[in-house]
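Just one protein chain is left out here, and the rest sit where they should.
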Amino acid sequence: MKYFNIEYISMATGLFLFLVGLWGIISQKNIIKIIISFSVLDTSIHLILVSIGYIRNKTAPIIDGVVSKTDAATKIVDPLPQALVLTAIVIGVGVTALMLTYALRMYSENKTLEINKYKSLKW
Amino acid sequence: MIRNSILILLIAGMAWILFQEFSAYHGADKLNSISEYYAKNAPTETGAANLVTAIVVTYRGFDTLGEVTILFLTAAIIGFMISTGKKTDRKPEQSNSELLETASNVLLPILILVGVYIFINGHLTPGGGFLGGAVLASAIILWLMSATGPKISHALLEVTEAFSGFGFVILGVLGIVLAGGFLDNKILHLGTFGTLLSAGAIPVIYSLIGLKVGAELSKIIIVLNQTQGEEK
Partner (left out) sequence: MMYSLIIIVMSLIMLVMAFMAIHHKNLQVAVIASGIISLFASVIYIFLAAPDVAITEASIGSALTVVIFFYVLNKIRQSDDTK
């Protein structure tokens, strides 16, 4: 049963979370809820990327007592997706803070969080 | 009603696409060629024991520069959007609980020390500049919550931010002049593998990244904290 391995399970979880986050973004009316859905979507993409880089029965990409310099290529998982996710997490918190600031500004202009009641972009 | 059915159709289509992706996916059993190059050559070329650090700082250092730029722009825009009226650090009317004040006096130096330890040892152990910066920012949160001790010096924060960003770019350009290319870490001697002062310029660059990330995240938090006490 190949789907019982941990990389398949975590990738399926990531895909389900992606769908839930996308559903939240397009169906919710409250602007804070939209930002929360965005953060769920963010986490799901990190999960998918890390599970793509996983290779069964191999260990973390750090040279120490277990992994020596010479046999590193046969003993470690893929370090490249991990490096990409590491930067993506920090960018994610910055973008979330920026969106929250815009939400705060919209709230102080319009006194409501419902995006249907924002009149400034309608014509 | 018709809007809801359109949304459900959209989600169903997306689910179908993702299911195709998932059924086509099969777990790899060996590294692809790029990662194999990194695994074989990174320890000898860069001298870093943590391969993720080697990739983040040297091989894909340009990505990190872009990331730091995005964080800087984010912090600057947030400061610009929330610059309304008088700026005061929040002073709570009732005094804080004694537990929080005592605990923050004990914990603050330890937290800052842990953050610095994490980003100095980034080339040997998991962690590195991003995590160290986040730990520094959480120390700042504790400082703001407890409101004891001296006030946070905004000038010091801005000097740290400017100095670390400038130093990062200068070290990158020095790599072009003295070694192979932008952000090459061989401008310093590689040293013994696995010790603290090894891996050339990687500890220096990662410390600068950690200070930069910590300063930007602290700036976002301080700006958001200033809005709390304002009268509406």
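Each chain carries a letter (A and B) given by its place in the written order, and its residues are counted from 1.
Here, contacts are C-beta pairs under 8 Å (C-beta built on N, C-alpha and C of every residue); 3 or more make two chains touch, one makes a residue touch a chain.
Predicted model, so just to flag it, every value in this text is computed and none were measured.
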Note = Touch list for the missing chain, restricted to displayed chains, reads A, B
Key: Of B:V135, B:L171 or B:A201, the residue in touch with the unshown chain   = B:V135
Request  = Considering the whole complex rather than only what is displayed, give the residues of subunit A touching the chain that is not shown.
outcome  = 4-7, 9-10, 12-13, 16-17, 20-21, 23-24, 28, 30, 32-33, 35-37, 39-40, 43, 46-47, 50-51, 53-54, 58-62, 77, 82, 85-86, 89-90, 92-93, 96-97, 100-101, 103-104, 107-108, 111, 113
Remark   = Residues on subunit B facing the left-out chain by the touch rule are 50, 52-53, 126-128, 130-131, 134-135, 137-138, 141, 217, 220-221, 224-225, 227-228, 231-232
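The rule we apply is simple: only the chains that are shown with their structure count from here on.
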Note = Distance in whole angstrom between the CA centres of subunit A and subunit B is 16
Remark   = Contacts from subunit A onto subunit B in the complex sit at residues 2, 5, 7-8, 11-12, 15, 18-19, 22-23, 26-27, 52, 54-56, 60-64, 69, 72-74, 76, 78-80, 82-84, 86-87, 89-91, 93-95, 97-98, 101-102, 104-105
Inquiry  = Going by the contact rule set out above, which residues of subunit B touch subunit A in the complex?
reply    = 4, 7, 10-11, 14-15, 18-19, 21-22, 25-32, 34-36, 38-40, 43-44, 49-52, 55-56, 60, 63-64, 67, 70-71, 74-75, 77-78, 81-82, 125-126, 128, 130, 133-134, 193-194, 213, 216-217, 220, 224, 227
